[in-house]
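For this depiction, one protein chain was excluded, whereas all remaining protein chains were kept in their positions.
Right, chain A next:
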Amino acid sequence: MHRREPQTGGRSIWLYPLRKAAARPRARLIVFPYAAAGATALRPVLTGLADEVELLGVALPGRERRFSDPLANGLDEIVDAVGTELTAGELLPTSVFGHCMGAGMALVFAMAHRDLVGGAAVSGRNPPGVPTTSPHLDDADIVDFLESAGNTAPELLADAFWRNRLLELFRSDSELGEQASQVIETGPLNQDLLVLGGADDSYVDPGGLDEWAGRTSGRCEVLVLPGDHFFIIDRPNIPIITRALGNLVLGAPASTGGERGGSARVGRL
């Protein structure tokens, strides 16, 4: 929409605040949405972060505040546009975060902006070389996925307008995810990584997540938590994930294990 100047997010189109801004942010976390969603959906693990962390969501066209905008079809466009907006403002120590498709996008952004991005949190995503979802899903498969694993309200999937909208978004996002996978294959990362996985995620093998450590010259912490593909917003996991994100973003030493939550496995390399 173009008819009015947003009061939150200033003139930016691709980045917007996920919470009211603190007076003096010390670090920044850029949050990429997962497929068929907006970054707002990840707020549960974000709002517990210290006030000194500035939280910016990436506003992809076709959802949330850009509901009426035509969908993006190129990852390059997104990475360039977000980078341009980011560098136009105050520079802060910056990390990126994404779940599933968003994780791929976050890493591509990190690779394109190595000087800007010091940390990356990668959730619900296989290491490079292992595809996360089948590229050829029909409508029923996608609805099944959104219903069973996609954290999508059944009320929306039952409504023709929203179901079609979500299918369209999911297909577009999956294409972006494929593009991201190809880019990630092309080279190593230099950021500190926080890798988050669900112990019962049927799309991502938690046992394979340690391989992420070989993909970066930075540190790598792997946290496997109880739950399926959307372990990321399961209430008992939230404080653990928030703390780990805080450590990554604020540059604190990696957590030392023995987290509350019992079954969390912390593997540091």
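Going forward, a contact is a pair of C-beta atoms (placed from the backbone, for glycine too) under 8 Å apart; a residue touches a chain by one contact, two chains touch by 3 or more; residues count from 1.
One rule holds for everything that comes next: contacts and distances are computed from a predicted model.
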item	value
Candidate names "Paraquat-inducible protein A", "ABC transporter permease", "Thioredoxin reductase" or "Carrier domain-containing protein"; UniProt protein name, chain not shown	"Carrier domain-containing protein"
Hidden partner chain, residues of chain A it touches	1, 3-4, 6-9, 16, 19-20, 37-38, 40-41, 43, 47, 64-68, 153, 155-156, 158-159, 161-162
